[in-house]
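For reference, the structure is listed below as structure tokens.
For this view, one protein chain was removed and the others were kept in their places.
Letters A and B name the chains as they come in the text, with residue numbers starting at 1 for each one.
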Amino acid sequence: MLIPCPHCGIRPVEEFTFLGDAKPQRPQSNDPATMDQWFDYVYLRDNPRGLFDEYVHHSGGCRSWMVVTRNTETHEIKACVPARDYKKKQS
Amino acid sequence: MSDRVLPLKALAKSGRYGASTLAPGVRLQVLHPMGLVTVIARKGKSKSVQRALSNLQDVTVMDAGIDQWYVQGPDKKLATTLKQQLAETASVIDQSNGRVTLRISGPKCRAVLAKGTPVDLHANQFAIGQSAMTTMAHVGIHLTRTADDEFTLSVSRSFSESFWEWLTASAAEFGYHIS
Partner (left out) sequence: MSGFRLPNGGLIDRNQPISFTFDGKKYYGFKGDTLASALIANGIHLMGRSFKYHRPRGVITAGAAEPNALVELRSGGRKEANTRATMVELYEGLEANSQNRWPSLNFDVGATNSLGAAFFVAGFYYKTFMWPKSFWEKVYEPIIRKVAGLGTASKEADPDNYEKAYAHCDLLVIGSGPAGLMAALAGARGGARVIMADEQFTLGGSLLFEREEIDGKGGLDWAQRVIAELAVMPNVTLMPRTTVFGWYDGNVFGAVERVNDHVAVPPVHEPRQRYWRIFAKKAVLAAGAEERPLVFGGNDVPGVMTASAMRHYANRFGVAAGENPVVFTNNAYAKRTVGKVLDVSERKIVNVTGGKRVTGIELDDHSHVACDAVAMSGGWSPIVNLMCHRGAKPQWSEKITAFVPPNVGEAFVSVGAANGSMLLSEALREGAVAGTLKGKAPNIPSCHDETFVITPFWHVKESMGKAFVDYQNDSTAKDLPLAAREGYEDVELAKRYTTTGMATDQGKLGNVNAIALLAEATGKSMAEVGTTTFRPFYTPVSFGAFAGHSRGHHFQPVRKTPLHEWAEEQGAVFVETGLWMRSSWFPREGEDWLAAATREVLATRNSVGLCDVTTLGKIDIQGEDAGAFLDKLYCNTFSTLAVGKARYGLMLREDGIVMDDGTTSRLAENHFLMTTTTANAAKIMSHIEFCHQALWPDIDVTYASVTEQWAQLAIAGPKARATLNKIIDGAALDDMNTPYLAAREITILDGIEARLFRISFSGEHAYELAVPADNGNTVARALMHAGAEFGITPYGLEALSIMRIEKGHVAGAELNGTTTAGDLGLGKMMSTKKDYIGRMMATREGLHDANRQCVVGIRPVDVKDKLHSGSHLLKRGDAPSMTNDQGYITSVAWSPMLNMWLGLALLSNGRARYGQVVKVFDGLRNIHMFAEICDPMHFDTKNERLHV
């Protein structure tokens, strides 16, 4: 699989490490009443067939954290954006 | 003797090695010690740091990630100079001892490097002055094309001997010269 790193260009998957679903957002509050949100954030993950946004680290390259949108069925990669830009898009 | 500054220099003995080709396919040099500094722009200071770096004399500025550069020069005190010049606009971290720089040149330099990295090094795809951060022989490296058939490459110090073994093994079939 080839990943289009925005900084380095197209590189093979061996240069990257994967963390998992990028959709879950870290809750903002330390109020104990929000514990359910924290449980969800730490443990609950979808496993979709189809498009999937995933945190990817170019550990063998520029060391950027990015979010790759990949079709889990066809492995087609639709997008790869810096993690900070993905976060902006989400909020 | 254990006062040696870089054991790799002892490993890299001058001479002609590998296949007995008419002319060596590759020339290898260990460029150490030299000044090598990591510069990372502080928040919002990316453009000003880029401008400051482009005005520097007698150094090579190389891309090393987002808002991050390696600055390389003969002066081992380069970090001190840069700290003064860039002040609060950038973090300046000396890596002169932490990384080892090698030069690989010659008609077969790309063939050797292609044994280790998936980056397309064809002359039309990788321009002079262009850099890439990639992995070669399981080791993270920073690669820069410096002339037609010439690249400099830096690697973390602790990996340098292991990496050198791979590099020379890969260059052997073309005949190589260490200077």
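To be clear about the criterion, contacts are C-beta pairs under 8 Å (C-beta built on N, C-alpha and C of every residue); 3 or more make two chains touch, one makes a residue touch a chain.
As the structure is a prediction and not an experimental result, all values here were calculated from the model.
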item: Candidate in contact with the missing chain, chosen from B:Ile93, B:Ile128 or B:Ala147; value: B:Ile93
item: Where the missing chain touches subunit B, by residue; value: 2-7, 18-19, 33, 38, 40, 42-44, 91, 93-99, 114-115, 117-118, 120, 122, 125, 137-139, 156-159, 161-163, 165-166, 169-170, 172-173, 175
item: In subunit A, positions touching the absent partner; value: 1-2, 10, 12, 17, 19, 22, 26-27, 30, 32, 34-35, 38-39, 41-43, 55, 57, 59, 63-65, 75, 82-84, 87
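To be clear about the criterion, only the chains that are shown with their structure count from here on.
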item: Chain centre separation (subunit A, subunit B; CA means) in Å; value: 31
item: Subunit B partner contacts - residues on subunit A that touch it in the complex; value: 7-9, 11-12, 14-15, 60-64, 82
item: Residue numbers on subunit B that touch subunit A, as the complex places them; value: 64-66, 118-119, 132-135, 140
